[in-house]
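Everything on this sheet refers to the single structure shown next.
Of the protein chains in this complex, all but one are displayed in their positions.
Per-chain residue numbering starts at 1, and chain names A and B are given in the order in which the chains are listed.
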Amino acid sequence: MRQAGVWGLAWKRFRRDRLGFTSLIVVLFYAALVLAAAAGWLARDWNTEAGVSFAPPSFLGPEAADSPQLAKAAEGAQPVADYGIPDPLAADLAEIAKSMTGGAAGQSRAPTLPLGGDKWGRDVLKKVVKGTETSLVVGLAAAVLATFLGTVFGALAGFRGGAVDDFFNWLYSVFTAIPYLLLVLAVAAVIGQKGVLTVILILGLTGWTGIFRLVRAEYLKHKVREYVLAADAIGASPARRMFVHILPNVSHVVLVQLSLHVVLFIKSEVILTFLGFGVGVDTVSWGSMLAEAGSELLLGKWWQLTVATVAMALLVTAFSLFTDAMRDALDPRLK
Amino acid sequence: MNLLEVRDLAVDFRIDEATRLRAVKGVSFDVPVRSTVALVGESGSGKSVTALSVMGLLPKENATVDTHSRILYRGRNLLELAQRDMQALRGRELAMIFQEPMSSLNPVFTVGFQIGEVLRRHVGLSGRSVRNRTIELLREVGITDPERRLDVYPFQLSGGQQQRVMIAMAIACEPKLLIADEPTTALDVTVQRQIMDLIAGLQQRHEMAMLFITHDLALVSEIADHVVVMRDGEVREQAPASQLFRDPRDAYTRALLACRPPRDRRPQRLPVIDDFLGSGRHASIQDPTPERKRGLRGDEATLLEAKGLAKSFHFREGLLRKRELQAVKGASFRIAKGKTLGVVGESGSGKTTVALLVARLHEASAGEVRFEGRDLLGIEGRAAMPYKRRIQIVFQNPYASLNPRFTVGQILTEPLQIHGVGAHDAERRAMAAELLAKVGLPPESLEKYPHEFSGGQRQRIAIARALTLKPELLICDESVSALDVSVQAQLLNLLQDLQDEYAMSYLFISHDLAVVRYMADEVMVMKDGEVVEIAGPDELYAHPKHPYTRLLLSAIPGRAQ
Partner (left out) sequence: MLAYTLRRLWQFVPTLAGVVLLVFFLFNWVGGDPAYLLAGKIPNPETIANIRKQLGVDEPYAVQLWIFVKQVLSGDFGVSWSTNERVSEIFASRLGPSLTVLVPLLAISTLLGMAAAMLVAYVRGSLTDRAVMVACTVGQSISILVYILVFQYLLAYQLGWFPVQGWGVTFIDNLLRYAVLAIIVGVAVSLAPDIRLYRTFFLDEINQDYVRTARAKGLSERRVMWVHVLRNAAIPIVTNVLLQLPGLLAGAFLIERFFGIPGIGREVILAVERSDFPIIKAVTVYVAVATMVINLLADLLYKAIDPRVVLK
């Protein structure tokens, strides 16, 4: 099987870019994580209040907890040994302390969690895994929707020209007259309800404009190229020229745009959820984690903020570097 | 006395992480004071890289010059000079002009500013004197109305004028050495003549030495004292010009000289490089093959007749007005069965538009094209399909006419598929393989992609594609113009063989008069969208009637040969 086709050559070039290749590995790792989370193998119980309120990360140890005395009392340790006389109220104190640190009857709550806990004691590690699932699913699905719309509109407008082009250009100018985030917020405000599907639709139906402009420009450029004229000369129909001839030559642009929009939509979803318009309360996303982090920071609890930020930064950086490497590998000046 | 001495120049390019390419493999030659040395070679020979090395303008990210190389200018090794010393020499004693004048000039600065820069930097002029000197220079290079032209931007000038401006910038400081890298290749033939005359005159007057780089041996014969022939990064032969043309020693040089269609004869076949290099046969350039007869008797059947063909493009200007550009203003001609109609003209003559109109790839604004009695331009849509089969076209740019994402097999079987030829895929592939053999390519090519082939090979594939539908008329729109001379000869031979075999008619379009004279039975000259003259090839070249035809003919290089 000869690998001399454009994709084969691009793959070879891509492999040589170590940074890009590493980024791909990271992205695939995240993807695997998401699949596991979606299938329920990981982080299914993220919502359970497994730890004490604001449980610190394990590597910091329970000393980082809010009030050491309370914690000690909850464990039943004798706070002060006063001249050997046992404290008659010790047992009662222990009971009260236990209830204050959230230890319900019978249930023991962990004093620390691997990456810390939030206000309700939920495991941050599990939340971030589940949050990855939300963000990646939303980002990908919305990007696919936007890319599909943008490509079809762009192909029609660029190739057909005339009234079709005028219509799509008008649509484009209307959508781009309103700055992106404002448009998204306006739509979100109107729809009112939250949820993953809603977010995907909002982002996908408003985010097609960039792709449209690029695909249209590509079609305008290719329409007059000799290989398309040659296809016309041998009798190829317009539809055939649009999708069998030109589209494969434009696919690398589309792919790069898809990738860029995944990043854009992940960031947009985070902002939307942060403001309260994104996914619902029963779904965790990096946005909701950051929303909680705002007030936590004032109390000196930095772990949820850090974990969410690092997880997001790592994925987005890897995705961006991967996109750059892909774009370099697919450079059509190869031919 | 030598102004410039190049010794063992070797240059490497880093293509990507893994590959290095040695573009120049050990080149040595001299440029004596006040003489013209021509560096001749086809694409990939390394001649431009050599020139850039002398000036120190190789891209530093990926080009490295071998440490053993030396470029001695008046005794100093340019390769060892510090950046600042080199900058002091460039523009002052060493000057260079390039192939594409439009992109070589900064688009956002005026002509006067760009010329003035050199004067300020090297001669230390300022203020009024810069302006005056610039006007003088513009006048010297033949720019009319220099006082006004001082303040225009490059895009407002024609190609020839832009090149004159570049020349003015180069000679501004009276350099000792002028390097000209294909300065006329991008220009029309008539403009080329003017620029060459200008350069020759300037060189004499300013007593400059010149290193002239080109692929056109005919051009060289007019101006060079000394010729260096390069191929694949090496020097194949170097000799004084008169000796080289009279008695070339190297097989490649002989091949280069022989491959061009000769001015006075018309051999059955053009000699190709392999004749000289491959089998070791020592062919001479006076090849005694029989001549081919060209010309129309007058009684041949007509395949296609065009009457009053016209095409206008409309632009919006101002608020409501429309502007009209007439690309073709009324062309009438006749193509006989099995014969070739050649079309010559410079850029803007409308010759390519005529081709696209006949092929029905553009809509004509007026006129008719009669093919077998029917007016092609009146037929619409599906009814036009059978006619599409019978008129095919091969384009100029071999790098753009094949879909980069298709395999050769897909490219060749697609027309068969669309028109329902062949019962199933296997049969179509067999037909494609046959056609490949006809154009001289092996059947394994079916699995390969266009980028795996050279320019000449791609044109063969394009020809094969055109042949799949067995056309009666093949339009060749500058099909050999983008190819090296040696490859050109091969392709012309191929086209001729195919015409002999299939009795196809050709509409052969080119700006190259020598090639058209060789290929055509009748020649049509176009200028500014109009047909200026139509005559038989020998008649036209011997006794041109229209003044423009005479101008064109006089502009062909190589008179001194």
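Note that a residue touches a chain if its C-beta (ideal position, glycine included) is under 8 Å from a C-beta of that chain, and two chains touch if they have at least 3 such contacts.
All values derive from a computational prediction rather than experimental measurement.
Participant: From the listed residues B:71, B:150 or B:166, report the one that touches the chain absent from this view.
Facilitator: Among B:71, B:150 or B:166, only B:166 touches the chain that is not shown.
Participant: Have a look at B:55, B:241, B:476 or B:495 and name the one touching the chain we're not showing.
Facilitator: Only one listed residue reaches the unshown chain, and that is B:55.
Participant: Given that one chain is not shown, which residue among A:163, A:182, A:224 or A:281 touches it?
Facilitator: Only one of A:163, A:182, A:224 or A:281 touches the chain omitted from view, namely A:182.
Participant: Please output the residues of chain A touching the missing chain, sorted low to high.
Facilitator: Residues of chain A in contact with the hidden chain: 19, 170-171, 173-183, 185-192, 263, 267, 270-271, 274-277, 286, 290, 293-294, 297-298, 305, 309, 312-317, 320-321, 324.
Participant: Residue by residue, what part of chain B touches the chain that was omitted?
Facilitator: Residues 55, 57, 61, 83-84, 87-92, 95-96, 98, 100, 103-109, 117-118, 121-122, 153, 155, 166, 169, 315-319 of chain B touch the chain absent from view.
Definition applied: only the chains that are shown with their structure count from here on.
Participant: Between chain A and chain B, tell me the centre distance in angstrom, where each centre is the average of that chain's C-alpha atoms.
Facilitator: So the centroids are 53 Å from each other.
Participant: Which residues of chain A touch chain B once you look at their complex with the stated criterion?
Facilitator: Counting only chain A, the residues touching chain B are 2, 4-6, 13, 16, 225-227, 229-236, 240, 245, 248-249, 332, 334-335.
Participant: What part of chain B is in contact with chain A in the complex they form?
Facilitator: Touching chain A: residues 16-18, 356, 359, 361, 385, 388-389, 392-393, 395-397, 399-405, 407, 414-415, 418-419, 447-452, 462, 465, 468-469 of chain B.
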